[in-house]
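First the structure, which I've put down as structure tokens, then a few questions once you've had a look.
Of the protein chains in this complex, one is absent; all others appear in place.
And now, subunit A:
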């Protein structure tokens, strides 16, 4: 059976979501391995954690496993349909990863006080680098997604396509 051209444009949303989910899971994974396990900067538990912080952290930690595995299976599904779209996936990945990092760095670290990036140091530069990186990732992700959508319109003549 011949493979129709531009399969990927028929799976725009799936490519985007595969990226968002995998990006979120990937950032959570980096957070766990580098900042918790290798550097030991993050604490397993901080006494100042609010109860809502405990719940939010628990839900996001659990969700990140599903996002990583689910995102990768979505990629496998797109691959077997010859519909994997690098640009859209990367756009989603940066958006999902940056979005989670910003949420973690502002709401979870600061508002819910689940833990700080590092202890016994001046925390401001750490917080700034953490959150500015997150914002850059989000902007880069959005630009990539916009550019990918333009490629699609260029090829398909602007018709709306199902995911």
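Everything below uses one rule, namely that contacts are C-beta pairs under 8 Å (C-beta built on N, C-alpha and C of every residue); 3 or more make two chains touch, one makes a residue touch a chain; residues count from 1.
Just so it is clear, contacts and distances are computed from a predicted model.
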Hidden chain of the complex, named as in its UniProt record, picked from "Bifunctional protein PyrR", "Iron ABC transporter permease", "Cytochrome c oxidase caa3 assembly factor" or "NADH-quinone oxidoreductase subunit M": "Cytochrome c oxidase caa3 assembly factor"
Option from A:62, A:121, A:135 or A:153 whose C-beta touches the chain left out: A:62
Residue numbers in subunit A that touch the chain omitted from display: 1, 44-45, 47, 54-55, 57-59, 61-63, 65-66, 69-70, 73, 76-77, 80-81
